[in-house]
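Can you read through this structure? Questions will come right after.
With one protein chain held back, the other chains of the complex are shown just where they sit.
The block that comes next holds chain A.
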Amino acid sequence: MGSTTLDEQNFRHWCQLLLQQSEQLKDGWSWEAVQVMTFITVTCVTSLILYSLLPQSLSVVSSEADLVNGEIDIDDEDDGVWTISEGSSQVLQYEYHILYSCSYSTPVLYFRAFTLEGRSLSLEEVWSCVHPSFRLRLQKSPLSTITLQEHPLLGQPFFMLHPCRTEEFMKPVLQAAQHKHRPVNYVLSWLSIVGPLVGLDVPLKYSIQLRPAASFMASPD
């Protein structure tokens, strides 16, 4: 296993392990199959906070740039000033699908989001739910990382988290796994990194169970 990508067989294997853990944790992941292609999916109802960047912080940056006319130290403006918009915590239903991308040889995350009344969220609304620690950087990239796509198997519109950076952020994990001769669940690790961007929290228990010292005699929580 010298590569930082994933072949389809291993993808299924890791998904299977994840599903086993999910069953123990009653976390709700399940297999779906469309013709011969399979993917795993989970639907969560979560209360997500809608973040917004204070307009003032943006204008401060630009006016300082005009005045100073040179490098401004943006350290203090790093991440901007995030605030939680008044009364903008929403209960939403998110549906996540993990598919295998043949072109990137990595998992890829598709999702859609609805209000409890069944209205789909717009791309802009989805962006406002992205955690502040990621949002600025995601939005600054020339290729927007979250885009609206046609689900490869279902044909319906889904949001997709672009997989082109996957290899890069998986590299440290895979190198460490190789080095320590300790296998790591690619799909689980990948999900723990990309999930938080789009409101999916991977419970710590998934990772605790992977520890060698973990006891499997513990009663399910």
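Annotations for the structure displayed:
Keep this in mind: a contact is a pair of C-beta atoms (placed from the backbone, for glycine too) under 8 Å apart; a residue touches a chain by one contact, two chains touch by 3 or more; residues count from 1.
We adopt the following convention: contacts and distances are computed from a predicted model.
Missing from the rendering is one chain, named in UniProt as "Ubiquitin-like protein ATG12" (options: "Ubiquitin-like protein ATG12", "Large ribosomal subunit protein uL14m", "Odorant receptor" or "Transcription initiation factor IIA subunit 2"). The set of chain A residues touching the chain not shown comprises 54, 74-76, 78-79, 81-83, 131-134, 136-138, 140-145, 162, 164-165, 168-169, 171-173, 176-177, 180, 182, 184, 188-189, 192-193, 195-196, 201-202, 204, 206-208, 210-211.
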